[in-house]
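Handing you a structure now.
Missing here is one protein chain; the remaining ones are kept as they sit in the complex.
Let's look at chain A:
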Amino acid sequence: MVSTDFLAITPEIAVAVLALLLVAVALLLPQGARKGLVPLNVFGLLGILAYTVYDFFFGKMGPVFRGMYYHDQFADFFKILFLTAAILVILSSREYIGKWPAYRGNFYALLTAAILGMMIMASSADLLTFYVGLELMTITFYILVGYLPHDGRSSEAGIKYLVLGASSSAILLYGISFIYGLTGSTQLSGIGAQLGSSLTPPIILATVFLLAGLGFKISLVPFHMWAPDIYEGAPTPVTAFLAVASKAAAFAAVIRIYLVTLEHQSFVQTGVALLLILAALTMIVGNLVAIPQKNIKRLLAFSSIAQAGYLMVGVIAESVAGVKGVLFYAMIYVFANMGAFAVATYVGQAQGSDEIRDYAGLARRSPLAAAVMTASVLSLAGIPPLAGFVGKFYLFSAVIHQGYTWIAYVGFVMSMVSVYYYLSVVKVMYLGEGADLPDIPVHGAAKFTMVFTMLITLFIGLYPTPLAQMAISAATSLVK
């Protein structure tokens, strides 16, 4: 039994080994010979990704470690997502990180450790396991966000993230302790059975605390205040990983906890209304505040807040279709966002500036980067035939099916608003002059990332069925 349990967490073990190996290799290698770290990391992750994909389709599923850990397609789907995002981040940031004088090895090791934390979050069947995964991820990110020691903004962002993240963790842990006190269990299934149908003040308090802790991670308004500053200050690859993978991991946990635990109690009426309002607020605030932004990372930060609102809509739909929508959207969100961030990383390191006005004339100076950025933001805006359109369609049709039509309208209107600020970036790139700015030829791994994300975004938009089918089987493995 134990051996099969350990077999089920092969990807986690492999990621942990890879992280430690990276630390060791980075120490053993001489200063000049550290180029091998990127291939080691990428190919290691690719191998694990291949195994996880195999596991998704053919693995033997079921809870392991006495019900503390889920081994199901839902978790596997998210693991595929984290690994893909990590590989893309590493590939796109090679030039960026190559400019750093030292500590490179640690960067990759930390990134890999963060993946481990996310994987545990996606699989955990127990609030404490979940918390351990969450902290592993978050503490790693504290370091990563403040990774540039001579950059004041990076350090500031690191400190801010540490203080605010710690507060939110405290609230979350407080909520978990309430739950344990009320039900005598930390396992999701046990909690669900114990809570019953009545709603008491302590349960409300615990629920709100859990919501606040998780809402912080997915940058749900009004727990989102940290996001723009941290996104702007952090090194761009870290921002990308934070915006994509960390958010997806938190969503995995939200879906598990929300669907498994809270549907047992009379949460439904008011709780759903409250969540709907928060989701609507998230969409509105994220999209509106994105409009006046002048920094590309800050713009993408607010855009990612808005995207969390769309994803929340799918969670609230509380059905296979809704979860499928969330999974589908989360996956295409990886490619669209990684495309945008790959361009931001590359242009940022080439020009030393992340201001949108410095993107002027990028279409002439670097046609590929401009095209990828355009495709990515249009996908985020949900313009067909790009993948974002199908994703939004799944999310909103799921929630309309549940009868919450008004939230879908909010989503439509806000998507239209988002087109405005996305296109204003495109406008600068294609119509701006940028005469005194340098040409930026794109090559190497960054070029691969850009082209790859753009092609995937286009392909899924044109032929969404395979990914949709994966998302459906993952969703059905969760919502029985």
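We adopt the following convention: contacts are C-beta pairs under 8 Å (C-beta built on N, C-alpha and C of every residue); 3 or more make two chains touch, one makes a residue touch a chain; residues count from 1.
Following the convention adopted for this analysis, contacts and distances are computed from a predicted model.
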Protein that the absent chain corresponds to, by UniProt name, given "Potassium-transporting ATPase KdpC subunit", "Carbohydrate ABC transporter permease", "NAD(P)H-quinone oxidoreductase chain 5" or "tRNA threonylcarbamoyl adenosine modification protein YeaZ": "NAD(P)H-quinone oxidoreductase chain 5"
Residue in contact with the excluded chain [from A:L164, A:L423, A:I440 or A:L455]: A:L164
Among A:I9, A:I48 or A:V285, residue touching the chain not depicted: A:V285
Touch criterion as defined above, residue of A:G36, A:G62 or A:P202 at the omitted chain: A:P202
Touching residues (missing chain, whole complex) on chain A: 159-160, 163-164, 167-168, 171, 181-182, 198-202, 204-205, 207-209, 211-212, 216, 222-223, 225-226, 228-229, 269-271, 273-274, 278, 285, 288-292, 321, 390, 393-394, 397, 401, 417, 420, 463-465, 468
